[in-house]
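What follows is chain A.
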Amino acid sequence: MIEIENVRKSFGPLEVLKGINLTVAKGEVLTVIGGSGSGKSTLLTCINGLEPIDSGRILVDGVEVHAKSTDLNKLRQKIGIVFQQWNAFPHLTVLENVMLAQVKVLKRSKQQAEAEAAKQLNHVGLGDKLSVYPSRLSGGQQQRMAIARALAMSPDYMLFDEVTSALDPQLVGEVLDTLRMLASEGMTMICVTHEMKFAREVSDRVAFFHKGVMAEIAPPEELFGAPKDPELQKFLSATH
Partner candidate 1 sequence: MKTTLFTAGVLAAAALALPAQADKLDDIIASGTLRCAVVLDFPPMGSRDANNTPIGFDVDYCNDLATALGVTAEIVETTFPERIPALMSGSVDIAVASTSDTLERAKTVGFSIPYYAFENAVVAREGIEMATWEDMKGKVVGATAGTYEAIWLEGKVKEWGEGEFRPYQNQADVFLALSQGQLDATVATVEVSEANVKSGNFPGIKIVDKAPMVPDYVALITLREEYGLINYMNLFINQQVRTGRYAELYKKWVGEGAPADLTVQGVYR
Partner candidate 2 sequence: MFDTSLTANDLIFLAQGAGMTLVVTAISVFFGTILGIVFGVFRYQVGPWWAAPLTFVLDIFRSIPLLIQLVLANAFVTTVLGIRISGFAVACGVLSLYTAAYCAEIVRGGIEAVPQTLRRAARSLGMTWGQDMTSIVMPLATRVALPSWIGLALGVMKDSALVYIVQVVELLKSTQILITRLQEPLFLLMICGLFYFLISFPIARFGGYLEKRWSND
Partner candidate 3 sequence: MRGRVPRIGHSCILPGAAMFNYNFRWNQALNSLPQMLEGALVTMEIAILSMAIGIAVAILLTLFRLSGNRLLGAISATWVEIARNTPALFQIYMVHFGLGGFGVHLSPYLSLLIGIAFNNAGYLAENFRGALKAIPETQTRAARSLGMSPLQAFKNVVMPQMLRISFLPMTNQMVWAILMTSLGAVVAMNTDLYGVTSELNARTFRTFELFALAAVIFYVITKVITLSAGLLAARLFRY
């Protein structure tokens, strides 16, 4: 379970999170929508401790993320994150990309790591690209590789930060399909996305962020069908 309690966060004078309260249960798929600069991406990076927070707290399975005593490296093994920019390690093959953290962080043996990597890469449909360098892959393929890389760490939670935003339109579909597959498998996921159709399909709940505030959160039929927040109404009419 991920519990977010009254989290505030500023970059200099700019307050990007103004007291967020949110709980994500095991097995739940939450999508976060909202305009740019609404703070939704920042929230994700705060959840796995890549960004410090100013006040409030975030608990992951009861462990406080930003407590001094927390071993972040250990915690991050539980929480996979995939970014808008896929960040393939260019000097490693696809297989090595997925193996690296397993060997270095989880201390898995090379064989184990290789087997797991191959499994996850097959899973995302890259089974035939194992020994290729990332530069030979399309953006969509690289993004799927990044997903496999995160999944290979056997995380309990997955965070997706606008994973399709940097992709050419014709490549978006293959990545969303991968996400759908994960959702159907029961992975706990928080997806920040602009893909409304996708959000409507896969989410258990959808949250709308506006200017650092979570303006509305509801199951998709409700949120898209009968939006209450005026900003959300504006947002939806603009995106449709």
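Side notes on the structure shown:
Simple rule for what comes next: a contact is a pair of C-beta atoms (placed from the backbone, for glycine too) under 8 Å apart; a residue touches a chain by one contact, two chains touch by 3 or more; residues count from 1.
Candidate selection criterion: all candidates are chains of the complex that A comes from, given by their letters.
Just so it is clear, the structure is predicted and the values come from calculations on it, not from any experiment.
Checked against 1, 2 or 3, the single candidate touching chain A in this complex is 3. Put simply, chain A touches candidate 3 in their complex at residues 48, 50, 73-77, 80-81, 83, 85, 87, 89-93, 100-101, 104-106, 133-135, 146, 149-150, 153.
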